[in-house]
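Removed from the display is one protein chain of the complex; every other protein chain stays in position.
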Amino acid sequence: MRMKSTVIAASVLAFTVTFGAFMQSHAASVVSIATVNNGDMIRMQGLTDDFTSKNPDITLEWVTLEENVLRQRVTQDIATKGGQFDVLTIGTYEVPIWGNNGWLVSLNDLPSDWDVDDLLPAIRNGLTVDGELYAAPFYGESSMVMYRTDLMAKAGMEMPNAPTWDFIKEAAAAMTDKDNEIYGVCLRGKAGWGENMAFLTATANSFGARWFDENWKPQFDSEAWANTLNYYVDLMNNYGPPGASTNGFNENLSLFQQGKCGMWIDATVAASFVTNPNNSTVADSVGFALAPDNGLGKRGNWLWAWSLAIPAGSDATDAAKKFIAWATSKQYTELVASNEGWANVPPGTRQSLYANPAYQEAASFAAMTLNSINAADPINPTVDPVPYTGVQFVAIPEFAGIASQVGQEFSAALAGQQTVAEALEKAQALTADEMEAAGY
Amino acid sequence: MMAPAVFLLLVWMLVPLSMTLFFSFKKYLPLRGGDLGWVGFENYIRFVTSSSFWPSVQATLTIVGGVLLITVVLGILLALLLDQPMWGQGVVRILVIAPFFVMPTVSALVWKNMFMDPVNGLLAHLWKFFGFAPYEWLSQASLFSVTLIVSWQWLPFATLILLTAIQSLDREQLEAAEIDGAPALAKFFHIILPHLGQAVTIVILIQTIFLLSIFAEIFVTTQGSFGTKTLTYLIFQRVLESQNVGLGSAGGVYAIILANIVAIFLMRIVGKNLDK
Partner (left out) sequence: MARTSTIKRRIIITIVAWGVGLVIFFPVLWTILTSFKSEAQAIADPPLFLFFDWTLENYSIVQERSDYMRFLWNSVIIAGFSTLIGILVGVPAAWSMAFAPSRRTKDVLLWMLSTKMLPAVGVLYPIYLLFIQLELLDTHIGLIIVVMMINLPIIVWMLYTYFREIPKEILEAARIDGASLKSEILYVLTPMAIPGIASTILLNFILAWNEAFWTLNLTAAKAGPLTAFIASYSSPEGLFYAKLSAASTMAIAPILILGWFSQKQLVRGLTFGAVK
C-alpha cells in the first residue's frame, strides 16, 4: 500500500516536472519585461509588433502589474538575484540606489542615434550614477497645478503662472460649491511613499522643511513641517472632496475628469488625460500653472521618470538593450504620434519633443510641463542644506519603508483620527527608530 | 501510510522555519549588501518595542474576532432561514454561496472601488439618496470596513456548514416540541443551538486559520493605514517595504507564536469536540 501510493505520487510528480520543463523550453532570446499598468506602458505593449517585426529573433514577454505590486516584485527579485526579468520599469528613486549596488547594467553603449544628449538634463542626471546611465527614461514628469478655467472665471479670479500657496487657498475657497459636488482642490491623501508623501515632501520643500538635517537627524519636529501639514490638513478639510485620505493619483484623476475638482496639483502626465475629450468631461476648460511656492525660493514640484533598466545578470542583455533603445527612442515617439496623435506621446524625456511644433500645437500643456521639469532641482531640493538628493524622496534604501509609515500617520491626521501635532510626533519617533536600525 | 503527508508537511514547515530563525538573528538588509552579520536578539527587541507592534496585534484580533462574530451569528440566522420551505431554494442557496468563490483580491477591489468609494461608490449614492452625507468607510470606519469585506467572503462558508448541521437535526424532536406548544425562541435555544455547537466550533477553527493570515483585503483597501495594520501586514511592511529581512523574520517568529497561542486555545475546544 505504501509502495503503491508512493509510486503514484512519484509518477504524478514526474509528469508535472516534464510538463513544467516543456512549458519553459522556449527560452532562447526571450525578453521578459516587468512594467506598470499605466496608460503609456499599456500603449507600448500594444505597439510591440513594430519592435518584433524589426527584430524577429526576439520574443517579448510582458508582466504588467499595478504599481505597488510591481515595486515589491522587482525589488524582491533584484535583491535576491532571482533573475526573473530582463527589463525593469523603475523610477528615479530606485535607479541611483540600485546603480550604486551594481545591480543594473550600464546603458552608456546604446547606439548613437538613440541620442543621449537629447535627454532633458534634469532627468538624465537623475538616472546617472558616476557617469554611467543606468536607466533610459520612458516618460518623465514633474507636478503642476491643473485648474478649471471656467470655474476660475466664475469665481472672478485669474490664475497666475506661478501661484503662491496663499493664492491656492483663496481660489479653493472661491471655487468650492459642495451642494453641486464641486470641491476647490483635490490633493493626494492616500498613504504611501509614492502617493501622499510624494506630494507632501515636495510641498514641504516649498515651506522650507526638510526630512533630515546634515547629520541625518529627522526634522519632523520643525516648525516648517508643522506649517506644511497644518496648511494641507486645513485646506483639504475645508475645500477638499470627501474621503480625501484615501485618494491617490488615480482617484483624483477620476474626480477631476468628472468635473468635481476646481484645482488639482499632481503629476504633469495627467495633463494629457484631463484634456482628452474621450475620458474627460472638462477637457476644454483646463488651465495649467507652476506648482505653488511660499516665496522661499523652492516650488512644491517634484521630479520623476519612469525608466527602463536591465538587471545585472540578465541572460538577454543585448536583446533587452535593443528593446530599451526602441521604446525610449525618438522613432517610438513618432510611432505613437502617428497612431494616437501627438498629445498622447510619452512626455518629459527629450528636448527634441518640446522643440517640435506639432507637439507644441497638440499639447497645450507642453510648455508648462517643460518649465516644471526644469524648475525641479533634485541635487539641492530644499531651502536648508540636506545630506541627500531627490525632490519628493530621499535617495536612501530606507526611505520607502519609512515614508510609507509616515504617510499613514499623515493620512490619519487628514482623516481627523489624530491631530497634526500627534502625527508629526509619531513620524519623528518612527523615522528616528528606523534610521537607527539602519545604522545611521 | 501517514508518512508521506507528515514528512512533506514537516519539510514544508521546518525548512522555511529554520531559515526564518536564521535570518531573525541577522542584520540582513538586501538593499545594503545583504548579510551584515549576527545581531543576537536585537531584531526581536526592535520588533516588539516598535510603536506599531501592539496596535497590530490588537488589529489582528479585532478583525478575526469581528469576522467570527458576524459570520457565526448571521450564519446561524441564514441557515435557519434557508432551512425553511420556500420556492426557489436552490437558487437562493446559489446566491448565498457565491461570495465564497470570489478571489480575495477581486472582492477587496470591488468593495473598495464600487461600494465604499465616498464619491462614486454605490453606498455613497445610497446615503445621498436618503439625504445623508456620504460616509467615508475606509478612513472613518476602516477596521469595520475590512471586517465587513472579509465577513462577506466567509459568510457562505459558515452558512453552509451550519445549514448542513441544522438539516441533520432530528425532525421528530422538533415536531414533538411543536406539539408541546414550545415557543419558537425556546425551541431555538433548547434544541437547535446545542445541536449546532460542534458545527460552530468547526467554523471558528477553520476560519481562524484563514483569517489570521488575511493580507490581500488590507493591501488593496487601506494598505495598513487607519489602524488596519495587522501583524501579517506589519511583517509585510518590514520585509518588503523596508527591506529589512532580519526584522521581518523576527516578526514572523512572533506571528508563529501568536498563531500557536490561538491554535492551542482552539485545539483545546475542538479537540474535545473531535473526541465525541
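For clarity, chains are labelled A and B in written order, and residue numbers in each chain start from 1.
One rule holds for everything that comes next: a contact is a pair of C-beta atoms (placed from the backbone, for glycine too) under 8 Å apart; a residue touches a chain by one contact, two chains touch by 3 or more.
No experiment lies behind these values; they were computed from the predicted model shown.
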For the full complex, contacts between the hidden chain and the displayed ones involve A, B
Which is it among B:V57, B:I97, B:L143 or B:I191 that touches the chain not included here?
-> B:I97
Contact residue for the chain not shown (choose from A:I42, A:A283, A:L296 or A:A432) = A:I42
Contact footprint on chain B, counting only the chain that is left out = 1-6, 8-9, 12-13, 15-17, 19-20, 23, 78, 81-82, 84-89, 91-107, 109-111, 113-115, 120, 122, 125, 129, 152, 155-157, 160-161, 163-165, 168, 198-199, 201-202, 205-206, 209, 212-213, 215-216, 220, 231-232, 235-236, 239-240, 245, 248-249, 251-253, 255-256, 259-260, 262-263, 267, 270-271, 274-276
Go through chain A and note every residue touching the omitted chain.
-> 1-2, 5, 8-9, 12-13, 16-17, 19-20, 23-24, 32, 34, 37-39, 42, 45-46, 61-67, 69, 72-73, 76-77, 80-85, 248-250, 253-254, 257-258, 270, 273, 279
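The rule is short, and it goes like this: only the chains that are shown with their structure count from here on.
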Mind pulling up the chain B residues that touch chain A in the complex?
-> 1, 3-4, 29-34, 46, 50-52, 117-120, 133-134, 136, 138-140, 219, 222-227, 229, 237-238, 240-244, 247
Along chain A, where are the residues that touch chain B in the complex?
-> 1-2, 5-6, 9, 68, 72, 75-76, 79-80, 97, 101, 181, 190-192, 241-243, 245-246, 251, 254-255, 260, 397-398, 400-402, 404-405, 407-408, 411-412, 415, 417, 426, 429-430, 433-434, 437-438
